[in-house]
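If you scroll down you'll find the structure; I have some questions about it.
Complex shown without one protein chain; remaining protein chains in place.
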Amino acid sequence: MSTSSITNRSRELLADVSPAWFALALALVVATVAGFAHQPGLFVTQAVGGLVYGAILVLITLGLSLILGLMGVVNFAHGALFMLGAYLSYSVVVAWGLPFWTALLVAPILVGVVGVLIEVTVLRRLYGSEPIVGLLATFGLTMMLDEAIRYHWGTTPLGYAKPEVLRQSVDLGITQVASFRLFMVAVATLVVAAVYVLISRTDFGLTVRAGVQDGEMTEFVGVNLPVRFTAMFFLGSAIAALAGVLQAAEYGVNSQMGQTFLILAFVVVVVGGVGSLFGSVVAGILIGEANYLAPVILAGLAEYTGIAALNISGIRGLVPYLVMLFILLVRPRGLFGEEGLLE
Amino acid sequence: MTDHDATARTGDADATAETAPEPTRGEPHARDDREDDQPDPVVEPQAAALATTDIRRTFGEVVAVDDISIAVEPGELRAVIGPNGAGKTTLFNTIMGSLPATAGSVHLDGEDVTDRDEHERPHMGLARSFQSNELMADQSVLENVRVFVQTADRGAFSFDLFRDHRDVGRERALDLLDTVGLDADPEALAKNLSHGDQRRLGIAMALATDPEVLLLDEPTSGMSPGATRATADLVQQVQSELDLTVVLIEHDMDVVLSISDRITVLDRGSVIATGPPESIRENDAVQSAYLGGMREEL
Partner (left out) sequence: MTDANPTSTDRDAQTDTERGAHSETTSSGVFSRLPDWVGRYRIPIGLVLFVLLLRPVVALPFLLGFESVATTILIIVLFVAAFNLLFGYTGLLSFGHAMFFGFGMYGAAIAMSGHGPAPELGFLVGAVVGVALAAFVGYTLGRLTVGKGEIYFAFLTLAAAEAVYFIANRDPFGITGGSNGISGGAQPGWIESFRGELTVTLIPWPDALVDVFGWLDDWYLLVGLVFLLAMGALWQVVRSPFGRSLIAIRENENLARAMGIDTARYKVWAFTISGAFSALAGALMAINNHGASQEWLSVFTSGDTVLMAVLGGVHYFFGAVAGVFVWEFTADYLTDFAVLDLGFIAVDISRELSHWQFLLGAVFVVIVLVSPNDGIWGYVRAYAARGWARIEEVLR
């Protein structure tokens, strides 16, 4: 995950570029320009929306990918933890009457603790067994968490007011952008940078990675691996919860959000490549942008080509799956995935 | 692996520990009067039952198999020995196609099988047993063998949907269990077999595919001296009865010296010597590189 391996990988990617790829990229650029020229204001608004959406996807996928790549466990309950963070922030702000900033801290910590409980009581027994068993166990936990959330908060969508400071808009010239959205992107960037430093630049990250390679030897040299794995789980859960808090403040909460975002996170992992944090970040942003820009671009193309059929209504939600299908066909291991992982 | 002697000695110590207490050592059979102390290949790849030509397998920077060329004659029993990490099992995996070769080629009976899928090779007469006990733990001993009899019979894929599996391949599976001495309780679950019996089951499974060339990866590992002897006899017996070509990875030098026609010594991914047992014992390169600490024992 060092910078040199990233440049190596991008060089590898570039080496694959064939004329067909070049033509495809060119077509995409032309289409994008058409979309922009057609409705510049809407285009920028959607681009920012896509970035925000991508940022949430990146945060969720980060935790999932961290636990999957380092510990070989697919945490199906990750979406439920994200949702729990969102609902907790609602409680902090509305029920307890505390400021939003507290929620930003309290929800991740509480959800982190839930994550630790899950790791200690269930997943710890499953290290070394087949990954599918971990998937099944966390699926059962998802069901319990979902039901517990329904029990406590009910099924009606909820929402709360954002803090005063972040309610203004920022003028970008052609359009206005809510400052909270920029705040979301900033938080996501900070978290990604922090995780990157933690994994690649600290002793903690080094020992965890070593433990994944050779647990026995790492323990032999005096590293307490179980504690480190638990800490990783705390971290992954807390990041999911943080994403939940941001999502809740901007878009509100509902009892389906966990499942929806979990599936999208899986899509991001597949597109980015299993085991690659960098891939998750790129794929998250890519899917977020594709999701928001596809309608604008198609509208632009329909306008300039005169083919009204290109303006497919409701294509948006399908875009992530189309991207995934495309990646699956042309580059099965994902954008930055290592070959053979998890096979 | 900078201190190579140390590595060799560690491997040697392991081997001694696993076979202790030492059984009474018979004189190695002088079973071959061929005086071919020449490097492999002694036969042309086209004439060999199994041949690799400059086969290479790398893992990132590490070269596990470094341009190995061996040619095994039809009916030969070839032992492959070498210290831990010499690349023996990787060589098997590239021959079988479990790991694609980075470069080089594999010929089976003169036919190039380098690009064949792993599952195709057993149908061309190539079979293996595994170093670790790879079996279907929750299935009966009989079913472990029967399903591969069926596979050999019906091919790599078959819509054989209308029969009862119990009517397919059962007799032959029982025969094979009888051959390896596991006929006592064919309905026992494979996971409940002793370690040694599981290794024998591995041989029966390999035989189920009706091979011409059989690769055995440490068939006696973890066995008591008595069982080791019995397994060595078993290998010789099936080889002559079924007219097989056998390639054997083995660390027990008694077994190696007594049953093999020729020995190939690997070290750090390369062949350092090939020849009949007597010449290998006296080969300087082998002695310095591999047998170092084992000389007095021999």
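A and B label the chains in the order they appear, each numbered from 1.
Throughout what follows, contacts are C-beta pairs under 8 Å (C-beta built on N, C-alpha and C of every residue); 3 or more make two chains touch, one makes a residue touch a chain.
Keep in mind the model is a prediction, meaning the values are calculated, not measured.
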Item to check | Partner chains on view for the chain not depicted | outcome: A, B
Checklist entry - Hey, which of A:191, A:267 or A:335 is the one touching the hidden chain? => result A:267
Item to check | Contact partner of the left-out chain, one of B:106, B:176, B:193 or B:232 | outcome: B:193
Checklist entry - Quick one: which of A:24, A:42 or A:136 touches the chain that's been left out? => result A:136
Next on the checklist: Across the whole complex, list the residues on chain A that are touched by the chain not included here.
Outcome noted: 74, 122, 125-126, 130-133, 135-137, 139-144, 146-148, 150-151, 259, 263, 266-267, 269-270, 274, 314, 317-318, 320-321, 324, 328-329, 332, 342-343
Checklist outcome for this item: Touching the unshown chain, chain B contributes residues 96, 98, 117-123, 127-128, 130, 134-139, 143, 146-148, 150-152, 154, 156-166, 168, 181, 183-185, 187-189, 192-194, 196-197, 205-206, 208-209, 223-224, 226-227, 230
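Keep in mind that, in the parts below, only the chains that are shown with their structure count from here on.
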Item to check | Rounded Å distance, chain A centre to chain B centre (Cα mean) | outcome: 48
